[in-house]
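Okay, here's the structure, questions in a sec.
Yeah, one chain of the complex is gone here, protein chain that is, but the others are all in their spots.
Chain IDs A, B, C and D follow the sequence of writing; residue 1 opens each chain.
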Amino acid sequence: MNGSPWFRAVLVAALAVTLLFLTLPVVAIFVDIPPADLLASLGEEGAVEALKLSLQTTVAALLIILAFGTPAAWLLATRRFRGRTVLVTLIELPLVLPPAVAGIALLAALGPGGILGGLLDSLGIRLVFETAGVVVALTFVASPFYIRQAQSAFEAIDPTLLQASRTLGAGEARTFGRIALPAARAGLLSGTALAWGRALGEFGATLVFAGSFRGITQTAPLAIVERFGSDFNSAIALSAVLVVASIVILLSAKYLSTSVGRGRDARI
Amino acid sequence: MNGSPWFRAVLVAALAVTLLFLTLPVVAIFVDIPPADLLASLGEEGAVEALKLSLQTTVAALLIILAFGTPAAWLLATRRFRGRTVLVTLIELPLVLPPAVAGIALLAALGPGGILGGLLDSLGIRLVFETAGVVVALTFVASPFYIRQAQSAFEAIDPTLLQASRTLGAGEARTFGRIALPAARAGLLSGTALAWGRALGEFGATLVFAGSFRGITQTAPLAIVERFGSDFNSAIALSAVLVVASIVILLSAKYLSTSVGRGRDARI
Amino acid sequence: MLEFEASTAFPGFDLDLKLEVAAGQCLALAGPSGAGKSTVLRIAAGLVRPDRGRVSCGGQVWYDSGRARDLAPERRRCGYVFQDYALFPHMNAWRNVAYGLREVPRRRRRALAVELLDRFEMADFADASPETLSGGERQRVALARAMGGGPEALLLDEPLSALDARTRARAARELSELLRSAEVPTLLVTHDFAEAARLGDRVAVVDGGRIVQLGSATDLASKPCSSFVADFTGAAVLTGNAGTGPLGLTSVLLDGCRAAISSTDTAQPGRVAASVYPWEITLLPETERSRGSAQNHLVAEVVSVTSLGARVRVGLDVGQPLSAEVTRVAAVELRLEPGRRVVATWKASATRIMEF
Amino acid sequence: MLEFEASTAFPGFDLDLKLEVAAGQCLALAGPSGAGKSTVLRIAAGLVRPDRGRVSCGGQVWYDSGRARDLAPERRRCGYVFQDYALFPHMNAWRNVAYGLREVPRRRRRALAVELLDRFEMADFADASPETLSGGERQRVALARAMGGGPEALLLDEPLSALDARTRARAARELSELLRSAEVPTLLVTHDFAEAARLGDRVAVVDGGRIVQLGSATDLASKPCSSFVADFTGAAVLTGNAGTGPLGLTSVLLDGCRAAISSTDTAQPGRVAASVYPWEITLLPETERSRGSAQNHLVAEVVSVTSLGARVRVGLDVGQPLSAEVTRVAAVELRLEPGRRVVATWKASATRIMEF
Partner (left out) sequence: GASGSDEVGDPLTVSAAASLTDAFPAYAESSNMSARFSFAGSDELAAQIRQGAPVDVFAAANSQLPDDLYAEGLVERPVVFATNSLVIAVPSDSEIQSLEDLAEPGIDLVTGTEDVPFGSYTRETLDRLPTALREPILANVRSEESDVKAAVGKLTQGAADAAFTYSSDVAVAADRLRAIRLPKEYRPDVAYGVVVVKGSGDLESARSFVVGLTSATGRSALRIAGFKAPPGG
């Protein structure tokens, strides 16, 4: 079912402009760093260290997001109650906070002097300036993306599958684990990819809440920013590396999800 | 169809923890400023000016995102071609760039010395230090959220509606405008809300690319960060205002979309 | 004249068939679920591109894999009624209809749309939104929408299947009127043979993406080429004029013969179609008359005798074609053979009447 | 014993009905689309909570709005077969079945699942994934799944509707065997009365969320309380033993009378159900015999005479109940009244046979 040529032209144009606009800048920074610096920044052990920490902390944050966000999304998807829309909006709040403010907010809540500071302290939990703090900051900024996607993925499941599970003696828990999760897998994966992407790029909140200590809280974005204070080129070079790393991660997640997705289409 | 009490407890717990974790920090920063400052910061004309600029620039950015992102998403949703997954990932790139780097990237691409600098200059277009630049920066960071949502919203439309439109003599263009847009309205609205939220909170890219000048390029987040060093309270107070403003915006968009959503459920 | 020839393959299914429909004619595609009926319509309308083939209508070539020609659906202008009607949920009835009337100046559209709706007695629902309409009402809006803007061809995908028994009869009547007045070729998909016989000038039995048998309903009924077709073919249809008979019975004076048959169905006086299932017809020697409760007796000449296992399909001529199904035993007893004259008898309550 | 009493209201539809099914019995809910049949099953299984009502099974109260009791679906353990089977797409056949077998120790589950599949001749498909199965095969997997883990009650929502004509007959036979062996109450939803008569011990005709008439299939067929029910009720069912008759005909020696009837359908020797539509039956004075092609002649006593407009439903006793539909004319001619003896005659080709 082919469209009229001119409209197809409009569509292609729009997509082209969008792509150009979103990718050209990324390309641009690549071109204006001498390749030498690119390699150098890779060799530099600080950079590798930062990338490693980024990977560790983002993965940790993702695990937390999955652990709490998935059931939360399931609840929002399967229950109808007053004020549901408000809850969904509250979950999106971290989006609108400027990163630095988000960091301050986290300090005010979980910092030593924060609302829960005393509690955490008595539990012997230290977050500020600790790797754990980075994970907390990443979780804070990245959750909304995952939860949103997960919610709509769950809402898209054919309800009779869930009902069938119930009549077969499976409680909601088992139904959730054995039926809902596999059925929503594609959506969950792409939500994970979005959240991961956001976490990989996170900077402001982490800096303010967890500080930027090499090997402890200095993730790749922080390492980049720190280099802005010493060597501009290596900062740019490092961001190039981060971008490539991110693309790889996102793409792999995406391919997984789409392949699963196709599986489900075929069935329908 | 009620679940077993313990699992329901788990769900509620997960949602509660998530909500607490995502909203407590926001609450926390507000409790420790005297309400007086809150009002004061509102009175302060710089703040109001910044909020107004934020509103103007985010709306402008949204219009651009809608204008280009919608057809782009439609194309991605209705066509199957090799490398489609790669395109979708490229569109997500702005997510993983640390804001500052995003700013540099924009400079490298659209700044006077950037790749397209000469072109823009010959067209008499100046972005850096201009309100237009803010709009560009916001568009860059916010587009991915809208485009993603729009794409899945379009993919969810019952294809026979689109086919019916075609057989009734409507080309793809008219089908898109008269059938697809209304049918996907709910999804498009919630995508708009997400993008809007992200744009309202944007800070780093704007500062680096467009700079920060009262009334021209200083949006609310920039104004907030500017106050950090000197007048901490008014900074927080201003963010409070920003958050409230955002909630209002997001909620209104949400209510629109869900009401539309209900409309469509009822039909099915 | 709609000429259709296409072959295409989907995973687990391939289609390969060729058919022609003259202007003003209706070809009914009948077949079981998954036979490929809807796919034929989708290809004709340009919604699916076949691997190979050629589709042309009214001399204009719509698709030709050889000459790499493929006209967009909107340029083919088929009046397409979808299996689930596919009314636009965000438009009320008249806007749904007006959607197809772009050549018409904007200010005259509403009037014309309502006019179209009125042809299907839906004018009162012009402002109703689809979700508030019943199945039957939706179907009529869909038809009005498909008829608007002068389609080159009509493609009807199971237009009656979504209706329950109570609304179906009436909808069928309205539809047959519509088809009689239409000047364009029509393809009608159904999986009920009686519906096909009632609405189609010719019937193509489709199975597994192929045409199993194509011909007039009576041919298929009297000379099925396979027992699948035989099982599939249902009632034979007789036409005539209805009048009121004794005790509330309807009596139908058949075309082509002076005889009348009666039915328990009620009908307005006027032209009607009376249908009777082959296995409901008993054949007697011409000399016989049953004095039982069976009301209908027609002298008939045997035209064809087709054996299907223990059953025998007997093609009859009673001034118009009729087919009966009897046992081999009876066929032997009655020495049925072409040219032999018999009496076909069946019950008034076995005679279903559909008004024209 | 399943006791069901519920009333609930949806926008544009409200349901209010009460019914009972004894253990080992099957109550068939028959009715047009949108009548509320599936909703009854959903309420019984606990998938939908009614506004008011009480549901209990085997003495255990499942739902009681009065005592605010509402047992979760998983604690009710109904064997539910959904209209579209709802097989889990990401599990192969045996895992679908094993899903319900949690009481069984893990290592024995596969064996038991395959055993269940075997009861429906699906053991060979144990490792097949749902999307590769045909409609009939899916239905059998769904049944095996529903039977696993010893359900308290069986809820079957149009278990045959998704099957095409060719697989339906066989599936119906298998299903009736299953129901005969089941010890739990069964609710079966269908919109085909013949199916209801074939599979249900009693039939409830449902329309608009209410029970219009409830009784044995023969009661409904011979004494329909409304013409809606009359239209709805189809073939009367006679039981007997099949044997081979002359020239490939099947002859059935009926229970309760020494007479035999013959059919063109083929069947294995053994117990069968033979169905014939009321309007296919001709009534003759007892003294008469038609020498026509009609093969079946049974002496019958008139039990009831119900007038439906121009038609008359005649309840007959031929050792087992049978109902005929004749015109008022014929009823008058034959002076039909309870106690009068007549001959019911119809054609072998009008006799459909279903094996037990």
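Throughout what follows, a residue touches a chain if its C-beta (ideal position, glycine included) is under 8 Å from a C-beta of that chain, and two chains touch if they have at least 3 such contacts.
Please read all numbers here as calculations on a predicted model, not as lab measurements.
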Neighbouring displayed chains - absent chain, whole complex: A, B
Touch criterion as defined above, residue of B:65, B:135, B:193 or B:207 at the omitted chain: B:207
Selected from A:42, A:156, A:216 or A:251 as touching the chain missing from the view: A:216
Positions on subunit A contacted by the hidden chain, ascending: 100, 103-104, 107-108, 111-114, 117, 126, 128-129, 207-208, 211-214, 216-217, 225-226, 228-233
Hidden partner interface residues of subunit B, rising order: 100, 103-104, 107-108, 111-114, 117, 128-129, 207-208, 210-214, 217, 222, 225-232
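In this text, only the chains that are shown with their structure count from here on.
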Chain centre separation in whole Å, for subunit B relative to subunit A (CA means): 16
Distance from subunit C to subunit B - Cα centre to Cα centre, in angstrom: 55
Residues within subunit B bordering two or more other chains: 1, 3-4, 163, 166, 171, 266
Where subunit C touches two or more other chains at once, by residue number: 46-47, 72-74
Complex contacts: residues of subunit D adjacent to subunit A: 42, 45-47, 72-74, 76-80, 82, 84, 86, 88-90, 99-100, 102, 130-131, 145-146, 148-149, 155
Footprint of subunit B on subunit A - complex, ascending: 1, 3-4, 6-8, 10-12, 14-15, 17-19, 21-29, 31-32, 67-72, 74-76, 85-102, 104-106, 108-110, 114-116, 139-140, 143-144, 147-148, 152, 156, 163, 166, 171-173, 176, 193-194, 197-198, 200-204, 221, 224-225, 228, 235-236, 239, 242-243, 246-247, 250-251, 254-255, 258
Subunit D to subunit C touching residues, read off their complex: 32-34, 164-166, 231, 246-250, 262, 264, 266, 278-280, 282-285, 288, 290-295, 309-311, 325-334, 345, 347-350
